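Below is one structure, written out as structure tokens; the observations come after it.
Certain chains of the assembly are absent from this excerpt, and the rest are unmoved.
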Amino acid sequence: MSEAQIRNLEEIFEQRIARDEKIEPKDWMPEKYRQTHIRQISQHAHSEIVGMLPEGNWISRAPSLRRKVALLAKVQDEAGHGLYLYSACETLGISRNELYDQLHSGKAKYSSIFNYPTITWADIGAIGWLVDGAAIINQVPLCNTSYGPYARAMIRVCKEESFHQRQGYEIMMTLCKGTPEQKEMAQDALNRWWWPSMMMFGPTDDMSTHTEQSMKWKLKRKTNDELRQQFVDQTAPQADLLGITIPDPELEWNEEKGHYDFGEIDWDEFWQVVKGHGPCNKERLSARVNAWEEGEWVRDAAMAYAKKQQDKKLQNVG
Amino acid sequence: MEKKNLVQYIYGIADNALILGQRLSELCGHGPSLETDIALTNISLDLLGQTRSYYQYVALLEGEGKTEDDIAFLRTERQYKSVLLVEQPNTDFAYVITRQFLFDAFHLALLEKLQHSKDDTLNAIARKAIKEVSYHLRFSGDWVKRLGDGTDISKQKVQEAVNMLWTYTDELFHLTEADSEAVAEGIGVDVSQLKEDYYGKVKELLEEATLEIPESKYFQKGGKQGIHTEHMGYLLADLQYMQRAYPNMKW
């Protein structure tokens, strides 16, 4: 194709996006669009899969059968989200194995929040309430993103996430209405998960890159700081309702702005975790790598068996 | 039937679901592929769902404000009446699948009889569970075939698992006192009658999976009397941790 032709295609493409038309796998798309989407969708998929681990840590010790079943189902949903998202990503011409390789080699990122440990049962509540809460704020706009398979996956993901978020909040509510020991457990979980959740929206706008392009492609509709503000505004009253305190002395309602003011994030901690030195980065990655490596013989067996069955069929036909 | 015996009879069924459900739940997030991870979690969810139905019934029978959680979490090891098979550890995927297959084949046969129990709660639970367990058996059986007739490595691993776990199959067909009484009253299933058909079907599938049938004369038993293997204590330490550490709280 000539450069002119490509420019023409790009123009048509940008117009389609501007008209809110969905881009589908077989449609022409700029290489950068493809690469950006592979990066973002796969990061999102990896986050779902790695996100199974901190919550999975409490399945065997859940305090009631009802909670055990709910947690197990929730973690399973995350595996399901991983599946849709990997499939969406595969439509962009990359295989699942390549995506796994990127994760296992440390080349691909996943959400840093999952590098914190779950150390009490209340953490399961806090993750549902805060982490899923933050995730939804990040993700809801993606239900209208330009790439069709991603948008459709996100609709399903968001529906389930908001169920998870309510479930998490309900765990917190039960603890806060429980014994003093339980309420203390809830407060402690909020203390530990608040700032990492705030970090889920990424660097402040002045530090953030790629935003303009992402806005255009509807991979992003609001800036990091806007989303973070939305999270604070949504969560602060919920904490009040629970009767526990967000660990930020600067948190205060600003009547004038119509928003909460809040304190500064510890960006050193943010970058430490992003760079792979959080409390559980090594454990999370090695859990995934181990599962994958120990599963190799199983996947090989399934392939070998399928081939044998296929050969038999062909033989019967022939 | 005496309430106490009926409760014991239900433990003999329900505890298998709890313990196997717990074992499978330990694997969540660590499977060889997302698809098997999801499938095994489904089986775990089904089993834990069945567990809750049985224990809710036990709680009702026992009265005194007992809950399903008291029954699940606050018994001593000797009071759990699950068979030794289901508490065996998740050594590797071959063990997980073989344990599942050897249990599912029994479980389905049991439920097919239990759906005709004179006890309406039990027969209702059984009818609902049959659909679930038919799926479990199809899944585990298919995987035994894949592993048996897959690669040399997978064949060796699944054969080892079959050989090791085989010694726990005989116990499935032992009648406890509670069983005998429940059978006499038309409530319980005479599991000893399921044995021949079970081994027939299991052997047929193992043969299809090109595996050898173990020729063990010796079998292990004890779970039905609450005499478990050394694996059980560690499983319970995790299972019961929260209920033991924070007694009398709502979650």
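By letter and in written order, the chains are A and B; residue numbering begins at 1 in each of them.
One rule holds for everything that comes next: contacts are C-beta pairs under 8 Å (C-beta built on N, C-alpha and C of every residue); 3 or more make two chains touch, one makes a residue touch a chain.
Please read all numbers here as calculations on a predicted model, not as lab measurements.
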Taken as a whole, the complex in this structure file has the formula A x2, B x2
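Quick note on the criterion: only the chains that are shown with their structure count from here on.
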Cα centre of chain A to Cα centre of chain B, whole Å, reads 35
Write out the stretch or stretches of chain A touching chain B in their complex.
-> 49, 52-53, 56, 59-69, 72-73, 75-76, 79-80, 82-83, 86, 121, 171, 174-175, 178-179, 181-182, 287, 290-292, 294-306, 308
Provide the residue numbers of chain B that touch chain A in the complex, in ascending order.
-> 22, 25-26, 28-38, 41-42, 44-45, 48-49, 51-52, 55, 68-69, 72-73, 92-93, 145-147, 149-151, 153-154, 157, 238-239, 241-243, 246, 249-251
